[in-house]
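Note that one protein chain of the assembly has been removed; the remaining protein chains are unaltered in position.
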Amino acid sequence: MADPMRIRAVLSGDKVDVKVLIRHDMETGLRKDANGKIIPAHFIQTLTAKYEDKTVLDTVMGIAVSKDPFLSFKFKGGVKGGKLVVSWVDNLGDTRTDTAIVS
Amino acid sequence: MKKIIITLFISLIVTGCVTATIQPDYAKAMLELLNKDFVSKGPATVERIVNQDSVQHFCSIYNKSRSEEMSEQITASQLKTIKYPSDENYIGNWEEGEKIAQNGRGFQSSDPLGGVNGGNCYACHRITKNEISYGDIGPSLYNYGKKHGNNEKVYKYTWAKIYNSQAFTACSDMPRFGHAGILNEKQIKDVMALLLDPKSPTNQ
Amino acid sequence: MKLIMKYSLTILAILVAPCVLAEGSSSDEIAKYRELLADGNPAELWEMRGEELWKKKVSPNNVSLERCDLGKGPGVLKGAYVELPRYFEDVNKVMDLEQRLIFCRTSIQGLSYEQAVSSHFGSVGNPSDIEALVAYITSESKGMKMAVSIKHPKEMEAYEIGKNFFYYRAGTHDFSCATCHSSDKKRIRLQELSNLLNKKDAQKTYATWPAYRVSQGEVRTMQHRLSDCLRQQRFPEPKYASTTMTALIMFMAKNAEGGVFDGPALKR
Partner (left out) sequence: MDHSRRSILKFTTIFGLAVATNLLGSMKVFAAEWKSKSFEAKTMEEALKELGIDKYTLSSDVTVNSAEIAENGAVVPVSVSSAIANTDYMAILVEKNPSPLSITFNFPEGTDAAVTTRVKMGGTSNVFAFVKADGKWFAASKEIKVTLGGCGG
């Protein structure tokens, strides 16, 4: 199973500052292992962030997003204690959803 | 009172002596550990590091504090190791030389046995204008040929410096490329061309 | 001779002045690159997994590592790392963090030595438990000062052996650790080299390992760092968690004394 994400959601002014770190290999499918065998592609394709059920960011990724992806963005309308839910799905169907409370 | 002082004095001497006599030989202890704690892999062997040559041994112990006399002994002995090109032709192909200067592989535990070794010159030297990723452990060699000219004397010195840097500077940081068998004769000629050929980007 | 050197250096400096300027902006940009990456260090993901592993009961003994004594008493993590390597009476040996972890995994959790050191350096699809544990344990010493001791004769011995090894030139390329790490402000390619004999430099370097290495996408420990150094030094492969490596770590840790620990960091 996929490892948990590290999500930080901090209210500053009228915006929530979100930083997401994801443990994922983001394999391109172009690399070879030590024995010269192609390492199959394995990468996140979509990621969605929802604040109290309202989508605040929608992302589509390709193989060129770095290993252990990092995303940072800001949205309006959040309050302290509000729930931010981030989910991703990769090309092999693996998925992970984690929740952060706005602080 | 006197007695106390004398006792103190004696004990001082004794402690001094004791420390002096039981000071363990850490260098020897380390050497023994090397055999146990390292494993040969690919072209990097335990034998090669355990059996230092006299220069390596000397430069390890007298890293910073060595006399002029010792240094002269080293340079003299190393000068004798230099083999000049068999056909007296010093200059090869600078484009090949550039590849050698860029290549940092060879003799690492991760490298294949019998692979092509690089010189990795850019790790320590500035050479051409285009390569901005260069180190500064060694002096800049940009415009080397332009500055020093193209004559037999410069060829001979440059060849010797690449072949065995310690023929000129005892305990130099630079590998002894020819003497240690890192670069072969043809490769040294190509590196020579990179430095000295007027057409080489080094001299542009 | 020295005079000539100085003289020619001055000439050189004049000649290459425009390039020095360019170089200056290069290093500024690299500093910026590092700064941009510092925000959001994936090492935090390793710390999270490490904490879980530290508290997880493992067979055959079905106990967690929470009873492991890293030098400050069983289960005490705060400040444990900044005093390692240290002498441990129960084994009559000086151990670094990784050796001690292996000891706890075998003696407390009942793993075989092979199990305890398996995948010590992680790779894609084969994550390392040790790297995660080290990330977690060291993170518990963030902000504390490096304070290893060399008072015990065995600690002194480790330090001195490490020092001898630091200067030991050998192999095809005549390299020692000192070749690259005993002068101030030198670069290999564009990478700055730390002078591990200069206190400030040694502190800055030592106190920022372990680190997430962007080139490898893994958190790497001190043992891994040294292993990779030695590979490039053209030395054969050091055995994982060996006495020589602990000795070298002891030498470096002592030189970094007083440095504020700021790991796990993020590096190239």
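Think of it as A, B and C in the order they're written, each chain with its own count starting at 1.
To be clear about the criterion, a contact is a pair of C-beta atoms (placed from the backbone, for glycine too) under 8 Å apart; a residue touches a chain by one contact, two chains touch by 3 or more.
Keep in mind that this is a model prediction, so the values were computed, not measured.
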Item checked: Selected residue (touches chain absent from view) among A:71, A:84 or A:100 -> A:71
Margin query: Using the document's definition of touch, tell me which of B:60, B:75 or B:120 contacts the absent chain.
Written below: B:120
Check: Given the contact definition stated above, which residue among C:86, C:231 or C:254 touches the chain not shown here?
Finding: C:231
Next item on the list: Would you write out the residues of chain C that touch the absent chain, in ascending order?
Entry: 26, 29-30, 32-34, 36-37, 39, 180, 188-191, 214-215, 217, 231-232, 268
Margin query: Touching residues of chain A against the unshown chain: what are they?
Written below: 15, 28, 30, 45-46, 48, 50, 53-67, 69-77, 85, 87, 89, 91, 95, 97
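Rule of thumb we're sticking to: only the chains that are shown with their structure count from here on.
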Note to self: Distance between chain A and chain B based on Cα centroids, please, to the nearest Å.
What the structure shows: 48
Next item on the list: Using mean C-alpha positions as chain centres, tell me how far chain B is from chain C in Å, no decimals.
Entry: 25
Margin query: For chain A versus chain C, what separation do you get between their C-alpha means, in angstrom?
Written below: 30
Check: Of all the residues in chain C, which ones touch at least 2 other chains?
Finding: none
Note to self: I need the residues of chain A touching at least two other chains; which ones are they?
What the structure shows: none
Notebook entry, point to check: Within the complex, which stretch of chain C touches chain B?
Noted result: 12, 16, 19, 22-23, 26, 157, 160-161, 163-165, 167-176, 178-180, 182-183, 186-191, 193, 231-232, 234-239, 242-245, 247
Note to self: Applying the document's contact rule, which stretches of chain B touch chain C when the two form their complex?
What the structure shows: 24, 26-27, 29-30, 33-34, 36-41, 43-46, 48-50, 52, 55-56, 59-61, 63, 107-110, 122-124, 126, 132-137, 139-140, 142, 171, 173, 175-176, 180-182
Item checked: In the complex with chain A, residue positions of chain C that touch it -> 39-42, 44-45, 48-49, 124-125, 212, 214, 217
